[in-house]
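What follows is a single structure, written as structure tokens, with notes after it.
Only a single protein chain was left out; the remaining protein chains are all shown in position.
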Amino acid sequence: MADTILELRDITKTFPGVKALDGVRFELKKGEIHALMGENGAGKSTLIKVVTGVYQPDSGEILLDGKPTAIRGPLDSQRLGIAAVYQHVTCYPDLSVTENIFIGHEKVHPLTRKIDWKELHARAAELLESLDADFAPRALMGGLSVAQQQIVEIAKALSTNARIIIMDEPTAPLTKRESEDLYRIAETLRDRGVSIIFISHRLEDMYRLASRVTVFRDARYVGTWNVSEIGRDDLIVAMVGRAITQLFPKRKVAIGQEVLRVEKLSRTGYFKDVSFSVRRGEILAMTGLVGAGRTEVCEAIYGITKADSGRVFLAGEELRAAHPSEALERGLGYLPEDRLKQGLVLEWAIATNVTLPSLERFSRFGWMNRRREDSKAKELAERLEVKANSVYDLVATLSGGNQQKVIVAKLLTGDMKVIILDEPTKGVDVGAKAAIFEIMNELAEAGYGIVMVSSEMAEVLGMSDRIVVMREGKVSATLDTADATQEKILSAAMAATEKA
Amino acid sequence: MRKSFLRTIMVLAIMTVAATSLVAQNYAIVFKNTGNPYGEKQMAGFKTGIEEQGFQAILRAPDQPTAEAQISIIQQLIAQKVASICIVGNDFDALTPVLNQATAAGIKVFSLDSSVNPAARLTHVNQADSVKIGQTLVQAAYDMIGGKGEIAILSATSQASNQNLWISYMKQELTLPKYKNVKLVKVAYGDDLRDKSVSETEGLLKAYPNLKCIIAPTTVGVAAAGKVLTDKGLKGKVFLTGLGLPSEMATYIENGVCPYMFLWNPIDVGYLGSYVATALVGGKITGAVGDKFSAGRLGNYTITKAPDGGTEVLLGPPFKFDKSNIEEWKTVY
Amino acid sequence: MSERSISVDRPRSLKRFFFQWEWLLVLILIAVNVINSTLSPYYLNFGSLVGSTNSFLDMAFLVLPMTFVIILGNIDISVASTVALSAVVMAVSFNAGAPMPLAVALCLVVGTACGLFNGLIMVKFKELSSVIVTLATMIIFRGIAYVILEDQASGHFPAWYSFLAWGSVRHVPFILMVFAVCAVAFGLLLHKTSFGRKVFAMGNNLTAARYSGIKTDSVVVAVEALTGLMAGFTALFLTSRMGSTRPNVAQGYELSVIAMVVLGGVSTSGGSGRIGGPILAVFIIGYLNYGLGLVNTTANVLLIIVGSLLILSVLVLNLRFGRNRHPAPPGAKMIARGKVPEEKA
Partner (left out) sequence: MSGEMIKGTARARVIRSGEGFRELGLLVFIAILCVAFQLRNHSFLTLANIKDLLDNTAILGILSVGMTLVLITGGIDLSIGATIALAGMTSALTGMVIPAINPLLSILEGMAVGLVIGSVIGLLVARFNILPIIATLGLMNIVRGATYIESGGAWVSSYQMSDGFKALSTGTTLGVNNLVFIALVIFVLFWYFVNHTKTGRRIYAIGSNPEAADISGIPRRRLLWLVYATMGVLAGLAGVLWVSKFASAQGDTALGYELNVIAACVLGGVSISGGSGKASGLILGVILLGMLNNALPLINVSPFWQQFIQGVVILAAVLTNVAVKRNNIRLALRKRAI
């Protein structure tokens, strides 16, 4: 074990209502690319935040070069040579690439505190060269593509001569060509002795890069294998684990006629020629890798953004939603992906959140009727079994699952025809997941058309009637759940079409 | 500790009651805005005059030179049941409503230096006859430039009523045949802001290269013009006159940029105002034309007709400051 | 899963009820009046006490919509120029022969138009902060007033017009009555209507409001238009108080109005505040000026007192009530919500 550079023993971390890490183990050798895989909410990103000092573990030990070390903050981890490249790059859009690399630890002339730009730009250029980036150190960070910004993050890690680099879903937002570049960079780093923890959904990434793979599931350590020894299916079973059937409640409902049809919807830079349809009582799952453009499609239909071309039909009539209010009026509701930022007003109570989308229903000539508002909130909260003792409890105090239920309740205040749920079970404990599936079935049985955006195979197979798989902004497959298997879905979601 | 606290409250109460009964009346003066040197001196003169006669003076000025600020001050004075209000108006008409209220409350109201609408005042204490001011300034410019050439006027804000009055009389004067080859090229506004007055003066010099003389009937404007002409070394080429404070203009009179200028002693204006106040309250005068009264060290004055239809008291001809007497006056105000 | 019943009765905690910022303002108001009456014997007579309100109430009309603007997380420093422009247009149109009621209508229309202009630019150019937009329009609106009226004043309004500012009905000043009506209207609009609910929602979380189907753009434009309309009201009463108007009226109103709203406990990071606070602040500052004026305090002492009062109140609000947080990064703001914020909306 001499060449183990980083070892995590029995790490536990809990947040209100959800246990993010439950006694996990992880071991990284020097100069090794070690893949870390698992579904959403399996605890991967929490692990990174523990290793980079953003979170402190509740219990367990972190050993660096065999010695137990406490990492109290991002500065500590930087000093210890641990760096992370996040999927959503946090950078300074108004500053140049060189500065984004060296901010915080620029080398300055001792006396005049002068930044030696020539030397910094040279070093930056040298780093970029080694990562064969196609842009100059003076370029403005804001003007770069996501892939280019990631290269800058990696360069930043190298500039603090990091020995361990953690990459969180790096290939998610990248095109095929950009992923190739990233693989080459990862390999050159590995040959230079840098150890890499590569977190991804894409089996393809793992097979291409990693020598070993560790799988987490539901915040627990499942196992570690040499990539050469483990087959795709065993890996998927390890990732998904439980038999799919019993988790998802069955429903028996007659599928009605078509209630939502999308034709060739496109938006430059995000998605192109997306078409699908949903019928009353049917649950259509939209899946694919993170960054495949699913959320962007939903937002375009809902009216948050404007599609460049294509048409949407709701219950037969065309829906040109320029603003969410129009979609809601016509009966199309959307449960946003980011619960805290987009779904709820955290400073408010349950009642006021629930009635926000349809204030007109609870007021006459603008005058709010608090009584009707509270009783409707109570009715919906009880129907969805929100665990709260009053409609005046503040949403900030609720658990993830209950918050999600409040958002669903928001949609039910109006009479909806179609409800789009974007990653409804993300970051929610297993118990709450079951409740949400329960609700989805009830809605389907009540005749709503349901679109569920999800990247969890088990959910997609367990809950949907039909599945639309998207990859890099295009619909790569439309399957009936009956004859769909995980392999078919994954291959549609991941397989790189041979095009250049 | 409680007992002493009670005692102080008692003393305080007695003191205020005593204060009001002892002093027969308070006399108030309200200037345009605080921090204005000319105003400070004028109020000082008023204070000496009132205290000389054994009464108490209240000196007020808002922080912004606006009519609405003066209105709330006047309301406060009405509430204090002052005997008379001497107002230096920021606006000719805007103070009419509140001043009428003061008159209705039995307070003697008159304006000083910058007049208000005759309907709202008993009389106006004018430092000098506005017409005479216009004539004297134009005459001075005429003498300086030898009767021929272009002149310009640098005024304060475009809303200052006394400025506009003097400028109108200057223009009237220029229509006389005597001034036929004296040409008024422009009226610029420095808004009583130092930096704007400087750039306006520089603008005049460049817009009219053969400008001969600048008349600035405002203390801020004439000082700023003095500085510009001194810095540019235009002594003798472009003359300067107007209404300025001796202390501010001392340097420019001594270095010859401004051969002579006029003003009146703001202290005297305030002093005269104090006597108008006591005369009105004492019933000696009513503000009508022909009323006579004595004004302490300044001697006797009679109320005359004012060009704007009301009545006024003239302090006297504008006082001329030149090299000979600037030394003595520059420390006074 | 047992059917758990969720109660609907509002949480009534006495401690939280009496711990609100508005009560502190009431205490300050009482203290100001007590001090004033000890300072000057003339203070406590009903006539002047009520009569003096017209010297600060015309500005008070602006405080009502400014509360909405700040709860939205914006700031509007162009209100004073809008007042000037509306007053000038009214005076000029009246003197050009328009009947007085038409001139008054024009004044309100111009005010609302200025507000709309502000709102539209803010909505169409979201990258610009509201301070910048209103800085530019502040200079432009007053510039137009100067272009129209140049260096003249304009007035000679009909006799009845001065009743607006000076008149009173059975000892209650007309302006106080109109202000009371507006205050109640704005209070209900903010706290009892769906429009008010939307304003609070946007102030707390603009994204969530938009995702919940609220037409955020039209709310911003509506609030700005309301601000413009109220500036028209201020112009009406200010001009009535002075009998005439000029392009340089209402200088510095915008900063005093913002100070009153902030003193009233409205958080500058948006999302919280009640209409009661700013209204109390109007009377606190109004009577402070009036009381100290009665003992002829010089203007500069007044400046210092008002300035320190603003800083002190924001300090207390910030430390004790967790408001006016400099808009902390959203992430930190949510995690930092250790203390349960008292019930809003």
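Descriptive notes on the structure:
Each chain gets a letter, A, B and C, in the order it is written, and its residues are counted from 1.
Assume a residue touches a chain if its C-beta (ideal position, glycine included) is under 8 Å from a C-beta of that chain, and two chains touch if they have at least 3 such contacts.
Quick caveat: nothing in here was measured; it's all calculated off a predicted structure.
Listed by label, the shown chains that the missing chain touches in the whole complex are A, B, C. From the options A:Y55, A:F135, A:W225 or A:F313, the residue with contact to the unseen chain in the full assembly is A:F135.
Against the chain not shown here, chain B presents residues 33-37, 40, 63, 158, 186, 188-189, 193-196, 198-200, 202-204, 206-207, 209, 223-224, 227, 231, 245, 247-248, 250-252, 330. Residues of chain A in touch with the missing chain: 54, 73-75, 78, 90-96, 99, 103-104, 106, 108, 113-115, 117, 134-136, 138-140, 142-146, 175, 177, 266, 268-272, 472-474, 499-500.
Hidden from this view is one chain, which touches chain C at 75, 121, 125, 127-129, 131-133, 135-144, 146-147, 150-151, 255, 258-259, 262, 268-269, 298-304, 306-308, 310-311, 314-315, 318-319, 324-326, 328-329, 331-332.
Operating definition for what follows: only the chains that are shown with their structure count from here on.
Farthest from chain C in terms of Cα centroid separation is A. Put simply, the C-alpha centre of chain B and that of chain C have 36 angstrom between them. For the pair chain A and chain B, the distance between mean C-alpha positions equals 74 Å. Spacing of chain A relative to chain C, judged by their CA centroids, is 44 angstrom.
The multi-chain contact residues of chain A, meaning those touching 2 or more other chains, do not exist; every residue touches at most one other chain.
Remark: chain C residues 1, 3-11, 192-195, 197-198, 201, 204-205, 207-215, 271-272, 330, 334, 337, 340-341, 343-345 touch chain A in the complex. Taken together, the chain B residues at the contact with chain C in this complex read 9, 12, 16-17, 20, 34-35, 58-64, 66-68, 71-73, 75-76, 78-81, 91-98, 101, 157-159, 164, 189. The residues of chain C lying in touch with chain B in their complex are 38, 40-43, 45, 48, 51-52, 55-56, 58, 150-151, 153, 155, 162, 165-166, 238, 241-252, 289-290, 293-294, 296, 298-300, 302-303.
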